[in-house]
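Step one of this worksheet: look at the structure below.
Note that one protein chain of the assembly has been removed; the remaining protein chains are unaltered in position.
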Amino acid sequence: MTSDTRKSDWNNPDITPDLVAQHGLKPDEYERILALIGRAPSLTELGIFSAMWNEHCSYKSSRLHLKGLPTKAPWVIQGPGENAGVIDIGDGLACIFKMESHNHPSFIEPYQGATTGVGGILRDVFTMGARPIACLNALRFGDPSHPRTRHLVSGVVAGIGGYGNSFGVPTVGGQVGFHERYNGNILVNAMAVGIARSDEIFYSAATGVGNPIVYLGSKTGRDGIHGATMASAEFDDASEEKRPTVQVGDPFAEKLLLEACLELMKTGSVIAIQDMGAAGLTCSAVEMGAKGNLGIELNLEHVPCREDGMTAYEMMLSESQERMLMVLDPAKREQAEAVFRKWALDFAVIGHTTDTLRFVIKHHGEVMADLPIKELGDEAPLYDRPYEETVPQAELDARKVPNTLSNRDALLKLLASSELCSKRWVWEQYDHLILGNTVQQPGGDAAIVRVEDGPKALALTSDVTPRYCEANPFEGGKQAVVEAWRNITAVGGLPLAITDNLNFGNPERPHAMGQFVGCLKGIGAACEALDFPVVSGNVSLYNETNGEGILPTPTIGGVGLLADYTKHATLAFKGEGQIIVLIGHTRGHLGQSIWLKEIAGQEKGAPPPVDLALERKTGDAIRPLIQAGDLTTVHDLSDGGLAVALAEMVMAGGIGAQIDALPQGIPVHAALFGEDQARYVAAVPGKSLKKLLQALDAAGVPHSAIGTTGGDALILPGEKPISVMELRNKHEGWLPKYMSGKDSA
Amino acid sequence: MKTAVITFPGSNRQQDVMRALQQATGTAPAAVWHGDHELPAGTDLVVLPGGFSYGDYLRCGAIAGHAEIMTAVRAHAARGGYVLGICNGFQILVESGLLPGILMRNAGLRFICKMQHLQVATQNSDFTSLYKKGQVIKVCIAHGEGNYMADEHTITALEEQDRVAFRYCHADGTRTLGANPNGSINDIAGILSENRRVLGMMPHPENLIEDIMGGTDGRGLFASLAKAA
Amino acid sequence: MKARVTVTLKNGVLDPQGKAIEGALKALGVDGIKSVRQGKVFDIELSTKDAVKAEDALRQAGEKLLANTVIENFKVEIND
Partner (left out) sequence: MKARVTVTLKNGVLDPQGKAIEGALKALGVDGIKSVRQGKVFDIELSTKDAVKAEDALRQAGEKLLANTVIENFKVEIND
């Protein structure tokens, strides 16, 4: 009997080349499907393949290259392959984290795009049993003068805040950048970090035949069913209104889902659990079965729906938010269900595990899909796309770049630039203090978040310098990792692992693919050299408009550990008369610097080279001093170089500085604004200087005392003083003014 | 002092306030579920914590104002028991009629989280007795709808009866332009009931109880309460 | 049965959102805006077919929950 219904269903809709194309499948990919199942797919099956084999779920263009990343270390409990990465932080605790993008949805509807991005990444973390303790984000917008930019900034920031604030997790860090190459394709990357007991982590592989599969959370609607449905007449019922593909986030439901899931996990009823993210029910069910070497049968009439008349196709592809799927221990069903009823959430048994290794979808008894479950994932296309390496740009000679402004004015201009201005306007819309564990708020090098009542704390950061990656993907990839490593080191943390969010253009263009490959090699090399493995991540390709790709933007989210949160460093100057020490080699590298872009109006040259051994040696010399409590004022040097770092230290502490001994042998503006890597600025009272210098000498790290703290102005050599107030006005002023629409940008 | 903290669906700062209560009283507060009908016997202080009860989807605090447990909270207040509503808790108190007025969208229309100075406007309450009148304290705020408003009559009564507990101000205690983060009338950050036993306030004293988190000025409030009963 | 409850601010109650929107509309160059006040609508489906009963249920809903009658008015319309 079943075979009859199957037959009628398979033959029913004409799977035309057009329909195949609308599902984002290439002709040869469709051939692959036919070969795999030995017949034409039903419409529901076509939908399932399109979901499983798209770039987002199958990583078909990137998989090959991701394999090269270092993912192991003694402290890694779970590397890539699960919902999030897991590392051991000692005392029976684990840190679980991941970053994910929501670029395209946020461009269409910035508020909802951002909210659902945050919601998705939080679910990835708590589906593994962790309570989220912090969020970060990395945002890239188009040029400030582009007509859509202000609207996008305002919506995205409100959306990230709207979700995280209500959910109740502090958003403690991130980045915001502007560049015209994001005019038509902004980036919204969100990272979530949670804590669990290391022996209570939940995974997605199903076990046991005949175990119930339970649907948890909010109801299913027609949200986010991909473009193909909208474009094809078959699904567009008589209604006039185009079905919006925009998903709406419901942080309230997510908060309930978090509490219910954590409570459920304590009942011992969860055999496996998986959030429904991209391609919802399809992806989560297939993953649970395939990972556990089991088949899955779903009976869709039991799926809680929010709309009438939803078809199997729609239910399998819906991306409604705030939902989970779990394999339940049948003996504990009542307890499990009671938890979800208590939190007023849906709990429905919608299927069971089987020993057939088939993925079978039934709707009111009719078989809508019957596919080999392992092959859905394992046999997804894998591409070795042709790529073209970026031709490295020539080194730029700092002496040949005209210096048109005084260094004082250049500094003020940089502090009031879109890239380097204070992002307070953004992070004041994020509740960064909730939970009462935020030791270092936004505005420092890395955020510091205490774990429970301490003494442990995590150091968290997200970094990447896209203009470096554009000029030299390999060096840029390395730099993104070392900057994250340096930021964690600068607060006294021991860098442990990263998550990455690889945002690139169209992989079918050899140039963009070359950027991807180059950056990945750089990331891999840096992770290897720094013992800083990748434990989770996400790839976002096809970020282009009208044929032009975004700047290659591999965002790195770094996690480090502080054994005792009271022993950390911040960038604020803390007292008068302290000696300011510049640590590392200053060569005056101006190529691809912010100074070059903002002051000289050029974007060229090679990016600063990254010496991984030097980077490691330098950081490893500084960290123990902070951990011993001997060093409390440290700032790492990055965008804008030494001058900007000093200004930030002055502003943060409200204490001035007199600089009188810049590195010799290079032009002053290059010494002040060059972006050489592996550098830090520290400040110590005279009595502690010896200890610092001895430690640096012992490690073979170059250093020089460049000035003294004190007064209420920053005094650069040969320049008029800049008062703390003037620095702050410039630095704090730009973004609020821009967002009020009253600027001239 | 026996304390109880209520969890509504969407509450999210209950752990923060529990930590502060534990620190001040030396005992763990009781956690009470919104669907419960009674407060634990002998409860002296009920706290409605911060968060987004029911997503704050209708008006902030409106749906929570009708929760089962609120009947018990009203009875507790009527008996002269202490009630503290922080942020969303303050919104619930005004929505359920335990305090007058209403909290509107912030004048700037954005959610705002930052450190904020407050002037202690009265020492005459068991919530503020360990502060000095006029003292400036640093706590934090984190809200999108904290713009306190009430009719003229109510405002006059609040002022004449010395029922404004806290006002927003600058670090030096002045209340000039820019001190008030949300546009509330008379820079009101918190108010007391007529019997001075119910306090609603937008700022979060519970997040400023450790030096390492930015200061300990929030402790005074919990210590005042601990001393009262 | 379908109904709509419309909740509006009472006269004289300050409306920060309305004010902001007013400003934004002016800034956008939309002509001749004198004032804007923002309110809410609730489109409600009811299982009853009795219009009187429905109206009654919705008045209760308005009083108890949908409007804060300290600052808001509400109006109930039954559509069919």
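For clarity, chains are labelled A, B and C in written order, and residue numbers in each chain start from 1.
By definition in this document, a residue touches a chain if its C-beta (ideal position, glycine included) is under 8 Å from a C-beta of that chain, and two chains touch if they have at least 3 such contacts.
No experiment lies behind these values; they were computed from the predicted model shown.
What subunit B contributes to its contact with the hidden chain is residues 54-55, 57-58, 63, 66. Although one chain is not displayed, its contacts with subunit A can still be listed: residues 108-109, 111-112, 218, 221-223, 239, 241, 243-244, 246-250, 252-253, 306-307, 320-321, 344. Where subunit C meets the missing chain, the touching residues are 6, 8, 18, 21, 24-25, 28, 30-48, 53-54, 57-58, 60-61, 64-66.
One rule holds for everything that comes next: only the chains that are shown with their structure count from here on.
If each chain is reduced to the centroid of its CA atoms, subunit A and subunit C end up 40 Å from each other. For the pair subunit B and subunit C, the distance between mean C-alpha positions equals 29 Å. Residue positions of subunit A with contacts to 2 or more other chains are absent. Among all residues of subunit B, none touch two or more other chains.
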